[in-house]
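To start, the structure under review is shown below, and the notes come after it.
For this view, one protein chain was removed and the others were kept in their places.
For chain A:
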Amino acid sequence: GKLCYLVAIEGWIIIVSGVKEDAEESDLYDAFAEFGEVKDLHLNLERRTGYGKGYALVEYGCFEEAQTAIRSMNGTQLLTKTIHVDWAFNRGPIQNVTSARCELNVCIFVLAIALS
């Protein structure tokens, strides 16, 4: 038989794009920490060059903090370059216009364990 666990994880994760390639995690942290506690920050680095790939993922503990960060920082300058900030996840598919504009950001993970 199979057991399925439905796990709802509230991770309010935003994606910051247009990040300058020599930006460091501390630059991102300094810019985004004012909106709330940064639970996690991932600045994707090109391992070969050490330079950034141009985006970062920032996680807050609650919706309001992430929303404020998006509204405050989207279209602003970080290290002289314009960044764009948006939700990383949506509740539903993109072609559904209402869900693309949905403000909820709950990640649902399905864990299936097959028992032999």
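Heads up, the rule we're going with is that contacts are C-beta pairs under 8 Å (C-beta built on N, C-alpha and C of every residue); 3 or more make two chains touch, one makes a residue touch a chain; residues count from 1.
In this section, contacts and distances are computed from a predicted model.
Enquirer: Of the options "Potassium voltage-gated channel interacting protein 3", "UPK3L protein", "Protein mago nashi-like protein" or "NADH-ubiquinone oxidoreductase chain 4L", which is the UniProt protein name for the chain that has been left out of view?
Expert: "Protein mago nashi-like protein"
Enquirer: Could you list which residues of chain A touch the chain missing from the display?
Expert: Answer for chain A: residues 5, 7, 9, 13, 15, 17, 42, 44, 46-48, 53-55, 57, 84, 86-95, 97, 99-100, 107-116 touch the chain left out.
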